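A single protein chain has been omitted; all remaining protein chains appear in their positions.
Per-chain numbering from 1; labels A and B assigned in written order.
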Amino acid sequence: MSTPSHPETAARRDWISALAKARPERLAALMPDLPAHEMLRAPEIGTIMVQGRISGTGAPFNLGEMTVTRCSVQLAGGAVGHACVQGRDKAHATRAAIADALMQTDIAPRIEAEVLTPLRAEAASTRATRSAKAAATRVEFFTMLRGEDA
Amino acid sequence: MNAILGGGFADPPTQSAHAFRALLEAMARPGRIHEVTGAAPPAPISVAAGVALLTLTDSTTPLHLAGPADSEALRVWIGFHTGAPLVPADEAQFALGHWHDLQPLSRFRIGEPAYPDRSATLIVELDQLESQGARLTGPGIRDEARLSLPEIGAFRSNRALFPLGLDFILTCGSRLAALPRSTIVEDI
Partner (left out) sequence: MYVAVKGGERAIDAAHAWLAEERRGDPAVPELTVAQIREQMTLAVNRVMAEGSLYDPDLAALAIKQARGDLIEAVFLIRAYRTTLPRFGQSRPVDTAAMAVDRRISATFKDLPGGQVLGPTFDYTHRLLDFALAAEGAPPPAPKAPVRDEPVPHVTALLDRDGLIEDQPTDDTPAPDLTRQPLELPASRALRLQALARADEGFALSLAYSTQRGYGRTHAFVGELRIGRVAVEVDLPELGFAVEIGEIELTECDTVNQFKGSKTEPPQFTRGYGLVMGQSERKAISMSLVDRALRWHELGEDFTGAPAQDEEFVLSHCDNIQATGFLEHIKLPHYVDFQAELELVRRIRREATQIREAAE
């Protein structure tokens, strides 16, 4: 498997990721009502082994696992949605899978506007806040006057 | 798409525990036939073989599909439900296929003296599975058991490799039995 180059795949990859990284309570607030759906794979908690690379660039090694919850659903109209989200929140995984399915239907623009756009904006804002605090701790060096003849 | 993505356990914790118990019992009592339920794999794979795949395989157990079992539908089904990587026979920890499609058995790993467990378990699809035919004796069998096997010689050669060798799960419809490498098979 490779990183998608196809634009539709890239778009789907982006929304699945935004849904996965959303805070569960935030996603629940943005998507209070869920359409009828059938579980292809009921929400299940498991782990993913996270890998690093030696010195950041070399051979991979196993760093340790993280908890994830996955879920797959099918809507009445036939659209299939998948989710694999960090943590152990089954409602989060279910909502994310339903949102993925809805993004493949006619109401995608509504989900994009009402769910994904706010999630992306909030994620960007959280990231920007942390980066701004980090930037404030960046060291500015001053060259002190050396004891040489002026 | 639903036909392929469906057919997994509806209640994985409970159903996989029951299925695991059935497989464990089958391995512990070679020749005894067990009825299993809960999987609906794509045709032509049997319910029992589907149950074995769902229960025993995951992303860390390389799987080999032999013959008609190596279908697009089954590949997708396995990818979705178990995530088992599909590999050539000599890398497989599990293999699935009809008896004749799995031949020659020498392609599969039989383990190493220090790690006899690094060997393959073959899930063998059979057209019939009855408690008659070859005589089975050995660990887990009180006196003797009878099982309709596709042939005798292959299982006898496998027994001769002990403690190395292959283990077999024999499936037919919703029924399964097992034949670990420790079982002595005779044509009587």
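Heads up, the rule we're going with is that a contact is a pair of C-beta atoms (placed from the backbone, for glycine too) under 8 Å apart; a residue touches a chain by one contact, two chains touch by 3 or more.
On a predicted model such as this, the values are computed, not experimentally measured, just so you know.
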Checked against the full complex, the residue among A:25, A:38 or A:65 that touches the missing chain is A:65
Applying the definition given at the start, please give the residues of subunit A touching the unseen chain.
1-4, 9, 12-13, 16-17, 20-21, 44-68, 70, 72, 82, 84-88, 127-139, 141
Please identify, in ascending order, the residues of subunit B that touch the omitted chain?
5, 58-60, 79-80, 83
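Going forward, only the chains that are shown with their structure count from here on.
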Cα centroid separation between subunit A and subunit B, in whole Å?
38
Contacting residues of subunit B [partner subunit A, same complex]
1-2, 5-6, 8, 10-12, 80-81
Of all residues in subunit A, those that touch subunit B in their complex
38-42, 44, 72, 74, 78, 80
